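Attaching a single structure in structure tokens format; questions to follow.
Every protein chain except one is present and positioned as in the full complex.
Entry: chain A
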Amino acid sequence: MAARFSGVLQLTDLDDFIGPSQECIKPVKVEKQAGKAAAKIRIEADGSYFQIDQDGGAQKLEKAKITLNDCLACSGCITSAESVLITQQSHEELCRVLADNKAAAPNEQKLVVVSVSPQSRASLAAKCKMGVLETAKKLTTFLKSVHYVFDTTFSRNFSLLESQREFVRRFRRQTEDRRALPMLASACPGWICYAEKTHGSFIIPYISTTKSPQQVMGSLVKGYFAEQQHLTPNQIYHVTVMPCYDKKLEASRPDFFNQQYQTRDVDCVITTGEVLKLLEQEGVSLSDVDPAPLDTMLSSAAEELSTHPGGGSGGYLEHIYRHAAKELFGIQVDTIEYKPLKNKDFQEVTLQRDGEVLLQFALAYGFRNIQNLVQKLKRGKSPYHYVEVMACPSGCLNGGGQIKLEGESKDRLQHVERLYESPKAEIPEENQAVAELYERWLGGRDSQKAVGMLHTEYHPVEKANTGFNIKW
């Protein structure tokens, strides 16, 4: 049970111990009677409380009740219990929702959409011993009581494009803005939650404001797709399949809650492992399922799978590097050479011209490397312009929610990597559907709507130094 969230999150005080919170939002209604003297309380032998008023009359007092639902609404105490967070969004929850949906009246039914991450698909493909395209098609069939199955590779195009442009903007203003660089990746919620909690306002200015592919998909599904289907956002139940548990926390962020329609952009996150559990529960072997055509959000979108090069965590470093080299220095980069440093999860990429260093980028995966990066940053000794920060060693393909395969761990991971990289590589700038959405739905790349749909904010978490939290 212990090792569910990424190592980075486990170290950020997610307690099993439920301490009473001073932030408890449950208002306890007290019926106050106008009176002068304070009431006396008498405790009966059976534990019930009676209020004795001045003339001796006794009145039984109601016990204040706090239900689990009240607690889930509050950010204070119970929700830090891992088990609660996990069961709030799980495959069991999904099954329940699907069952309720089937039984519901037609006008109450929700459109269920599942967005599958390419990392989860690769992990499933490895487990079921199939190629990724086959896996995608069969998964579409398996999830038949779900109405649409999408691929977050599509929404990732937006994350990559926005990150690229954000970097160039920051690079150009680095002389006026001391905290423009290094720009730190924002797609990993393990890293974001840790950064907000442990380093707060020091680190937040450095983090890219671009939303992760999961949350861009949330905006797309509950925004564009809902409109197309003539539904309101709350009439869609959006599920994502992710390689880790930290994505469940990301989906629950208040910034991704639509106040107007009282609905989350992503309603439920299930891990790759949980999809496997669903398959096992139904007694289905994915390889025996008939393939179905892939769903696409736009009819003009391609009917085959595509991928983005640059590793299993999204390829942010590579995309931003190539774009920046071109935009800022007019250099066309062909192959990107990585220089491993202290360990394989910390690698550098340098762009040089005539002996001058133009761009210095790095990959920093895993807690120890994140530690060292932030400490260096605090001491003013970080030489980087951009760092692709990820909480899990070896990146998202090795996330905590991926399926554990038999055999040597290195070989297993390499096998998943090969499956992940197998589709044709696509260039985000050349994706027609993406360009169309920028135009039609967002009203242009720099529109206010684009910023609202594709970017987010971070909030430092204040450590509550209340008496309740001190552990002697």
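Keep this in mind: contacts are C-beta pairs under 8 Å (C-beta built on N, C-alpha and C of every residue); 3 or more make two chains touch, one makes a residue touch a chain; residues count from 1.
Following the convention adopted for this analysis, contacts and distances are computed from a predicted model.
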Protein name, per the UniProt record, of whichever chain is missing from view ("N-alpha-acetyltransferase 20", "2-oxoisovalerate dehydrogenase subunit beta, mitochondrial", "CIAO1 protein" or "Gamma-secretase subunit APH-1"):
"CIAO1 protein"
Which residue of A:201, A:375 or A:432 touches the chain not shown here
A:375
Can you work out which residue in A:96, A:344 or A:459 touches the chain that's missing from view?
A:344
Could you tell me which of A:245, A:367, A:420 or A:441 touches the chain that is not displayed?
A:367
Taking the full complex into account, what residues of chain A touch the chain not shown?
2-3, 7, 10-13, 198, 342-344, 367-368, 371-372, 375, 393, 471
